[in-house]
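Removed from the display is one protein chain of the complex; every other protein chain stays in position.
By written order: A, B and C. Residues from 1 in each chain.
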Amino acid sequence: MSANYEPNIVAFLCNWCSYAGADLAGTSRAQHPSNVHVIRVMCSGRVNPLYVVNALQQGADGVLVSGCHPGDCHYMEGNYYARRRLGMLKDLLEFAGVDPRRFHMSWVSASEGHKWKEVVEKTVEDAREAGPFEGFKRQQIDW
Amino acid sequence: MKTNENPYIPFHATVEDTWFETGGERAIKTFKVVFDDEEVRKNWSHRPGQCAMIGVLGVGESMISISCSPTEGDFLRFSVMRMGKVTQALHQLEAGDKMTVRGPYGNSFPLEEWEGKHVLTIGGGIGQAPMRPVVEYVKANYEKYGGLTMIYGARTSGDLCFKEEFEDMARDDELSCHLTIDIEEEQWDHNVGFVPQVLLDVKPSPDNTIAVTCGPPIMIRFVLENLKKLGFEDDQIYTTLENRMKCGIGKCGRCNAGNMYVCKDGPVFNYATLKEIPEAFA
Amino acid sequence: MSAMLLNKEKWPDFVGKLTGKTLWAPQGEGEEMRFAPVAEGEAPALEYGNTRVPPKQAVFPQTETMFRFQLGDKEVEVPELKEEAVLLGVRPCDARSMAIVDHLFSWDEDDPYYFKRRELVTLVGLACSEPGLNCFCTSVGGGPGSTEGLDLLMTDLGEHYFLEAVTEKGEALLKEAGDLIEEAGDDQVKEKDQLIEETAGKIKRTVDHEGIPEGIPGLWEDKLWQSVSASCLGCGTCTFLCPTCHCFDIQDEVEGFDARRCRMWDSCMFSEYTLHTSGHNPRYTRRERTRNRINHKYSYFVDKFDVIACVGCGRCVNLCPVNIDIVEILKQVKEAL
Partner (left out) sequence: MDLDKLRETAAEVAARDDVKYLVGWKKGSYGYRVAPAFVENAEGAAELIFTPLCTANLATYLTLVEKLPLPRGQEPDDRKVALLVKGCDSRAVAQLLVEKGIHRDEVVVIGCPCPGMVDPAVLAEKYPETEEPAELKWSDDGFIIAQNGEETAVPREELLAEKCRLCRYPNPVVSDIMIGDPVETWEPAEDEGVTEIEDKDVDGRWAYWQEQFSNCIRCYSCRNVCPLCYCQDCILDRLNPTWVHRSVNFSENTAFNIARAFHLAGRCIECGECERVCPANIPLGKLNRKLAREVRDKYGFEPGLDPEAEPFQASYKPDDPEDFIL
């Protein structure tokens, strides 16, 4: 693995909890890696599992989906569907040969700035260990 | 006429001017386009009725009829309705942006054969775009033809294309020009009603006349019926077919209606041949 | 063209001589034979029925980049095709299908990609000795020993291969073989012809297409199309694996700022194939699409290039998931004429 390999993480954060939690981590100067590219979605239930596959295809080395703790969901049940749906995806990706350290899911509430720091560190560390994702990444447009 | 030995590589062209013919969800925008490469501009020649694959590199291409007559100058005009991925990308182009053009493709209206005859064009909505080069060509060589009658209709006055051209044509008493819209509107002083019905009201005489029609399939069906009622023979009637196209040169296999490839044997068809192909009106 | 003999022991040396070009030959086991590059120094064993994916892939790949460009730039870069290849063990029907598809790709203007690859690829055919259950090449103008479209035809005579050069490329191969091969005597020629005769006799499935090209458009509303296509799934198997199917789709693909316009196999059995952006579809259901597929191969192609666009390889019959059988369809069409 090349020495200066910096994993490229795509994170889908639910607007009400995790996005606010990440914002809190920022405002309270929590030092955490900056490899995470955040995409704000209105609810973790909104995350179509094909976003994860598509992100991995387009060069992400790790994907994180973070939503509200069960019971806190602004839309009551979005995170419950997400938990079941993305649980299935995690099993399928693992079975298809994608390193499980590349796809994580987390519950981060709006007040858990420190937890967001830990989740990001864990995700980036895992993706660093797993190395650059080659698997089914889209090849450079050549012939 | 093509300079590229690879028929799939498009020429680059710049949008000189662009304006909206109609607004709304299915807006129609007209582009006046000039080739960047001088040499391509010089030996490009197209005939009324032909079409070209226009598009944006990185998005795709779609086959659009060239809506200007060669007599109007060495630019090209395309009127594009916003429908899918490529046309949406085209609609975002402003004056000065780049567009790719490939062609010209397809056969064309046999205007030489029509010399000496009266030309009747019947257009509906965006269907007037392929009719416009015929109208301009006949106007430019008016003495060779026995007169020009135009019937053009759309759902509402806002959906009519080339409105300003029709306004001054209506003032010219030699050309008989009939605009129509489906439903009554205030300051609308032209006809009201569907195009096939207006055709019956105008009652053009069939002798020594050529009828050309283009528009939504439902309109073409009734126009053809009424033209027969007025006594037009099959070979006096021409129309254009439109199918999904990808290559434009008869290789990708998808544009056929029956054994006719719309990109090679069409898009212009005489009704006598079209009558034999049931798939043409599918 | 010269007719030569190659002793089977010398087959690995013959293959060894074809250096400088990538060698492709059918590999795999049982029913799933595929054309794949031959490893260095290996000589492919040529015992198989036919490959599942036809060799059309060598001249008309499933996905092919037409040109490459950077978003926002004007210059486009066309791939430079220069890799020569030799396909060993092409069946006569597949080679014949390439000769048929040449008509279309040279209709009025040549398709540059297709013909460049056709030039670069040398087809070494292997005459059939054991026809498949659904082969009917003899009914559509082909045969187990037909040389149409091939550069060199090999026929297995037991311990010798009977080599027949068909084109200059074939002659060049024989010259390259040099002393490995010797002149074929008259009795070998007779033996070869007799073997081809015998194999042709083994073909049981026949198609009587007399009168179909002219008559089939007349059956437009015949109810046979409904009954024949009722069980069709509308998948792409029969068209992707048909050696004479040539339809393709063109798409732009963008990855960051790199982009390419590429073409890929498309199937007339898919509904998007003719779907207008307005939602209108001239071939709405699988009945129309099946009717169009059969009309295209047995009538429209004949109108334009007076050859039937079907070589009777039997792949669409073998691989159709619901057993839609083109031989049965044509039988019903013939009866309904």
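Note that a contact is a pair of C-beta atoms (placed from the backbone, for glycine too) under 8 Å apart; a residue touches a chain by one contact, two chains touch by 3 or more.
Remember, it's a predicted structure, so these values are computed and weren't measured experimentally.
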- Note on the structure: Within the entire complex, the undisplayed chain is in contact with A, B, C
- Which one, C:C235, C:V307 or C:A336, makes contact with the chain that was left out? C:C235
- Option from B:G24, B:G84, B:G231 or B:P278 whose C-beta touches the chain left out: B:G84
- Contact with the hidden chain (one of C:S2, C:Q62, C:Q194 or C:S278): C:Q62
- Using the touch rule from the top, list residues of subunit C that touch the missing partner. 30-32, 34, 52-53, 62-63, 133-134, 204-205, 227, 230-231, 233-237, 240-241, 249, 251, 253, 262, 264-265, 267, 270-272, 284-286, 317, 319, 321-325, 327-328
- For subunit A, the residues touching the chain missing from this view: 49-50, 53-54, 57, 70, 77, 80-81, 83-85, 87-100, 104-107, 118-119, 122, 135-139
- Note on the structure: Residue positions on subunit B contacting the omitted chain are 84-85, 88
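Here, only the chains that are shown with their structure count from here on.
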- How would one label the connectivity among the chains shown: line, ring, star, complete, or other? line
- Item | Identity of the chain that, by mean CA position, is farthest from subunit A | B
- Task: Could you see whether B-C or A-C has the larger number of C-beta contact pairs?
- Result: B-C
- Item | Euclidean distance of C-alpha centroids - subunit A vs subunit B, Å | 52
- Message: Distance between subunit B and subunit C based on Cα centroids, please, to the nearest Å.
- Response: 40
- Just how far, in Å, is the C-alpha centre of subunit C from the one of subunit A? 47
- Query: Which subunit C residues reach two or more other chains?
  - Reply: 259
- Message: Among all residues of subunit B, which ones touch two or more of the remaining chains?
- Response: none
- Query: What residues on subunit C touch subunit A, complex-wise?
  - Reply: 65, 68, 79, 253, 255, 258-260
- Note on the structure: subunit A contacts subunit C in the complex at 58, 138, 140-143
- Task: Would you pull the subunit B residues touching subunit C in the complex into a rising list?
- Result: 5-9, 12, 36, 57-61, 83-84, 87, 98, 217, 242-244, 246-247, 249-254, 256-259, 264, 278-279, 282
